[in-house]
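What you see is the complex with one protein chain gone and the rest in place.
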Amino acid sequence: MSEQIIQALINGLVSGSIYALMAVGFTLVFGIMHVINLAHGELYMLGGFSTFFMVSIYQINFFVALIATLIIIGVFGFFIEKIIFKPLRNASLLNTLLASIGLSLFISNLVLKLAGSDMRNIEFPFSGQSISILGTSVSVHRIVVLLLTAFLVCLLGWVIKYTKVGKALRATAQDTDAAALMGVNINLIYGIIFAISAGLAAVAGGLIGSLYVVDPSMGMMPGMKAFIIVILGGMGSVVGALLGALIFGYAETFTTLFLESSYQELVGFIILILVLLFKPSGLFGGVNTK
Amino acid sequence: MLNIQDLCVNYEKNQVIKGISMEVKEGEIVTLIGANGAGKTTLLRTISGIKSSSSGSIEFMGNPIHKMPSHKIVDLGIGHIPEGRRVFPEMTVKENLEMGAYRRKDSKEMKKELDHIFELFPRLKERISQRAGTLSGGEQQMLAIGRAIMLRPKVYLFDEPSLGIAPLVIAEIAQMIKRLNEEEGATILLVEQNANLALKLSHRAYILETGKISLEGPSEELANDDRVQKIYLGYE
Amino acid sequence: MGKRKLSLLAGLMAFVLLVFTGCSGSSETGGKGGSGDGGDTIKIGIAVATSGAIAKTGQDSLAAQRVAVEEINESGGVKIGDKSYKFELVHYDTEGKAESATAATERLIQQDKVMAVIGASTSTETAAMIPIAERNKTPMLTAVAAAPVLTNMGANYFTSASSQTIMAIQKYVDGMKNFDYKKVAMLHFNDEFGMATAEAVNKAFAENDIEIVFQEAFAPTQHEFGTMLDKVAATDAEVIFAVAQIESFVNLLKQAKEKGIKIPVRDGAGGALEEMIKILPPEYTHGLVGGSRSGRVDAEDHKAFRAKFEEPELVNSFHYSGRDSIYLLKDAFERAGSATDKEKLQEAIRASNFDGLMGNYQFNEKGENSIKSITGIVLDGEIHYYEKDEDIPQDVIDSIR
Partner (left out) sequence: MTKNLNAKKLSLIALCAIILLVIPILLGDYHVHVINQIGIFIILVTSLNLILGYTGQLSFAHIGLFAIGAYTSSILMMTYNVPFLLSLLLSMVASAFFGLLVGLIALRFTTHFFAIVTLAFGEIIRLIIYNMPDLTGGPNGIYNIPFPPNVFGLDFSQRSHFYYIILIGAVATVLFVKYMIGTRTGKAMIAVRENETFAQFIGINTWKVKMISFTLSAALAGFAGSIYAHYNSYISPYSFTMMESVTLLLMVIIGGVGTIFGPILGAAFLITLPELLRDVNEWRLVIFGALLVLTIMFMPKGLLGLFKSIQEKVKSSKKPVSNIDSGLGEEERKSVGS
């Protein structure tokens, strides 16, 4: 049993880190732009496809493909913001939410039409290898996912904390008008936020696509879960998103360990409601919840 | 220096500013007095490019700026200290000041500027790594002014600097505004509800009533005007 | 309500009426003398999901149905009496939603006047469609959805031509016996298909002294099986029996391999083997055993059929099943001796004794078919098939155990 618990602790950490990449981008867009982007999952799916095509069709190195995916989908995200969300800048929360659902339908069905519904497997360089941690074996694949996620989150944290763009992002999040008065180009910042969010989701898609499989409907659940995690952690809070992702990862793992897998979804929602009952703005919420 | 012609601004379907023409000359302190909801804040926001106008023009040193995005307007040298201070609450005092110099490229000059501001407001230096949200109202106002000075703008737009601030600190801030004008030659457009203070500080004044200018002239003259005394200065 | 709105309402209703009557008009004239007036085409309605999350099965079976119709029409059509008819397919997308499926069915039957409906992708859609076929006395076949709930609804006009879980159960038992497995870990979907299969397998295994030492249900959307596999590894199970669709199955295999779990995995859903070897490299699938529902894909008929597709290697069990559904109908029409009598057609369908690619189709009074599942074993990325009465060579068994 103790070995199973150690395994579960590691499994939960990996699941949590995967959710974290999705949730951080989602929360950035919400926290700064006040847009609930339910097409987030489709950007993740596009990332999975982009990585698949580069790795398995054009034989590009997996890690190079991930970086390329980050950039390509990031740029795509930038233009999505310009074309769809910029004109909706003054629309209500519900209207942008519905527009994002329309976008999600459009992207997923277009990919379905163009690429077909077949599942695809991304070849991962170290597949099948594993190392021993605390007496249990963990696959190299998962460790790479974990490390890459940690690296990206730290990198993002560093950018936000210390760079000029990061400061502008934070200023915009805290007070958009005041940031504009400082000379921050708000339109550009919004585009950058969307690009970062899309890029992170796309990398998550590539990483998870390699862990699982890639297909046009793969984005639906992770997109939904990112939404719930972000609410759990507190809308707009990056730290909250990370913590929410871990809680969610562990909740799922321990539901499987002690109850049954099929209760995962139910347990997730119940945790959400319980957390909100005791902390109505989410774990780290309350700062930017306009 | 700042020239506004027939400016109209709408919120949704309601016209808030209904054709304003006014001028601020170099080296002047001009004040804009009016009741709540007269459109003062909207006017300043329109000058900074946060709000777009529906017709009319704004010229700054010969450049038409009414169609410019706000970051370009900042580049031209307009510093806006918004109503309610609007400091970035989750950032430290230092970070807030650095944000003020966001458009400036010369980092060496910036250091000097910081020292200068700490000289002007020694209290900010004491709180340099404190989060701005934890400062008192007066300190936040100082920070907001300091933040604007970081940019070295040619024109300062002050929006209700005395609002919600302890009377002692108001005097200090008024002093600062005067110093900026006299010692550094800054041009200032001041929006104030506290007409008494504003008229004392300024050279010229405009009176704004429901989106229109109802009266204008040198501040001293206006301070002696019957109507102004009755409505804005509270004399019986 | 104001006058303005009332007139708007009236206008809207008039518009809808106009559009609808316009639609029905055009589709009747466009139908080139439908089957109703004894023309030379017979219309078959297809209602499967070709968009949305579960589009794959529908797209595959539909593609095969189109090929089958083309084959039939080119080789003389459907011969009824001394006349020959051509098949015409009318397909509507159901999105995997019951609401869309019912509307599609109504439209096929009412508007397009099809003689039979084939559908749908999920059991939910199919279950919602059955009452409509029943009310309109229109024969309905399913080539994809396979849950027992469908044939348990007691409909007279519904027949299941997709391979039935029930028929495979004995095969699963035999499979366990062949390999001498006594302790099984069963992982299954918690949907209608998974639950029904699990229940039937539980019963059959108990009767044959095969112990299920571990059983767990999971949602079809689940991708992560790490902890579940850890739990299985802690038991003394000799084999994992997985009732899962392709996506979950692939993840299960990948993660078992990743964790270094040596317990072999068996397919308990049917139809996954051929997909698995396409998606995964050989080292993941080696030793995988399943009751294949594709028929013997190495047979000449299968090869000839696959050759009609641009990418023959992508042809799977849903293609074969879709193709069979059309030929089954052709056979039924010819025996019914009428291109217009739905009742006779229904009787003929139920009385089928038809050899398709998947196997031999015969139906019981509930509309369940009798296709015998064959065993498939994956060795080095290739599937080897064994009929019911064929013995699996000992060396193959040893190499897997």
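Just so it is clear, A, B and C label the chains in written order, and each chain counts residues from 1 on its own.
The rule is simple: a contact is a pair of C-beta atoms (placed from the backbone, for glycine too) under 8 Å apart; a residue touches a chain by one contact, two chains touch by 3 or more.
Note that the coordinates shown come from a computational prediction; the quantities given were computed from them, not determined experimentally.
Q: So which of A:Val144, A:Ala173 or A:Ile228 would be touching the chain we can't see?
A: A:Ile228
Q: May I ask which residue of A:Ile84, A:Leu152, A:Leu211 or A:Leu283 touches the chain that does not appear here?
A: That would be A:Ile84, which touches the missing chain.
Q: Which residue from A:Asn61, A:Asn95 or A:Thr163 sits in contact with the chain not drawn here?
A: Reading the full complex, the residue touching the unseen chain is A:Asn95.
Q: In the full complex, which of A:Phe63, A:Phe106 or A:Phe126 touches the chain missing from this view?
A: Hidden-chain contact among the options goes to A:Phe106.
Q: What chain C residues would touch the chain not displayed?
A: 1, 3-10, 12-14, 16-17, 19-21, 23-24, 50-52, 91-93, 95, 97-100, 102-104, 106-107, 109-111, 122-124, 127-128, 130-131, 135-136, 147, 149, 153-154, 190-192, 195-196
Q: Provide the residue numbers of chain A that touch the chain removed from this figure.
A: On the side of chain A, residues 34, 36, 84, 87-88, 91-96, 98-99, 101-107, 109-110, 112-113, 224, 227-228, 231, 235, 262-263, 265-266, 269-270, 272-273, 276-277, 280-282, 290 touch the unshown chain.
Just so we're on the same page, only the chains that are shown with their structure count from here on.
Q: Within the chain touch network, how many edges lie on the shortest path between chain B and chain C?
A: Each step joins two touching chains, and the minimum needed here is 2.
Q: Taking each chain's centre as the mean position of its Cα atoms, how many Å separate chain B from chain C?
A: Once rounded, the distance between the two centres reads 72 Å.
Q: Could you put a whole-Å number on the gap between the CA centroids of chain A and chain B?
A: So the centroids are 41 Å from each other.
Q: Just how far, in Å, is the C-alpha centre of chain C from the one of chain A?
A: 35
Q: Under the touch definition given earlier, write down the residues of chain B that touch chain A in their complex.
A: Going by the criterion above, the answer is residues 45, 48-50, 69-71, 74-75, 79-80, 82, 86-91, 95, 98-100, 102-103, 147, 151.
Q: Taking the complex as given, what residues does chain A use to touch chain B?
A: Chain A reaches chain B through residues 164, 167-168, 170-171, 174-175, 177-187, 287.
Q: Taking the touch rule as given, give the residues of chain A at its contact with chain C in the complex, in rising order.
A: Chain A reaches chain C through residues 1, 4, 7-8, 11, 14-15, 109, 112, 116-121, 123, 127-128, 130, 137, 139, 141-142, 208, 211-213, 215-217, 220-221, 252-253, 256-257, 260-262, 264-265.
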